[in-house]
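Missing here is one protein chain; the remaining ones are kept as they sit in the complex.
Moving on to chain A:
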Amino acid sequence: MTVREAICEGLDEEMERDEAVYIIGEEVAQYQGAYKVTKGLYQKYGEKRVIDTPITEAGFTGLAVGSAFHDLRPVVEFMTINFSMQAIDHIVNSAAKQFYMSGGELACPIVFRGPNGYSAGTAAQHSQCFAAWFGAIPGLKVVAPYSSEDAKGLIKAAIRDPNPVMVLEHELMYGVSFPMSDEAQSKDWVVEIGKAKIEREGSDVTIITFSKEVGKALEAAEIMAAKGVSCEVVNLLSIRPIDREAIFKSVKKTGRCVTLEQGFPQHGVGAEIAAMIMESDTFNYLDAPMERVCGADIPTPYATELEIAVFPHVDDVIAAIERTTFRTIAA
């Protein structure tokens, strides 16, 4: 099952389960989504629950937030998460904060979703990662699936969550197929928000990553295994709340840590992980300085050669693993 189908199945099951759930965004109904994620839902649930809107992210996000304050459970699709910047005030200042500001009176059970991270040949305004941006907001939950099982389980968990949840999908993963376990095919399948998943167990170095980059980490781990280095791959799944316990446990076990993300390095997810390791007793278990593999600190360029140069590749991950496993603090 592709990631796209898995998200659609998750949406379908939750819409069936709860009448308050509805989908709103540009091109989500008749066109079935710019990336066809909402395929078949308009036909099944009709125009009251799958709503096409005029082109105004601020408008339909504000509308959805208002309806979430008032008994509905909207799923807001952004054609790409880049366009959520148009609606950032409603996400950050209303959805994320109103429960706290109202003394717990106004809950905002809303899901924001759409493709995040780099895509191919779409340049600076369509190709970047917002995990660190949204990960910095108290009141918001932020998740990022990798596989089809993750995608279905997280969208379902996000819809059932009483808090606002940002689901960061990945354009280049929509068409990728993964096997689905029997468990994941069930209507009760949810992935708990706030818990990371160990994608591959290992003993020499921990690679912490999320979204599409999990695939690169697994590839790098395979190559390093042939070189005699055992990598543990942690798929964060949840950026906020972040699973500190899983991170600490794995790094304490391996003594080495590499983070891998598509986002910019400054104030990134890797930077936060570095800080939490430094501030905890996990630091004492490090046998080498940790390494961060990130996107380059520039707006994404268009030309293929330049684009290739700015985002992390498996080779970059391998280089980081080699640096961190072949070097010790004493040396």
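Criterion: a contact is a pair of C-beta atoms (placed from the backbone, for glycine too) under 8 Å apart; a residue touches a chain by one contact, two chains touch by 3 or more; residues count from 1.
The rule is short, and it goes like this: contacts and distances are computed from a predicted model.
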| item | value |
| --- | --- |
| Chain left out of the displayed complex - its UniProt protein name, from "Actin family", "DNA topoisomerase (ATP-hydrolyzing)", "Pleiotropic regulatory locus 1" or "2-oxoisovalerate dehydrogenase subunit alpha" | "2-oxoisovalerate dehydrogenase subunit alpha" |
| Touch with the omitted chain, as defined above, among A:S67, A:T122 or A:S230 | A:S67 |
| Hidden-chain contact residue, picked from the options A:M85, A:L106, A:A136 or A:L172 | A:L106 |
| Hidden partner chain, touching residue among A:S94, A:N235 or A:T300 | A:S94 |
| Interface with the undisplayed chain - residues on chain A | 19, 48, 51, 53-54, 56, 58-72, 74, 89-90, 93-94, 98-107, 138-139, 141, 161-163, 194, 241-242, 244-245 |
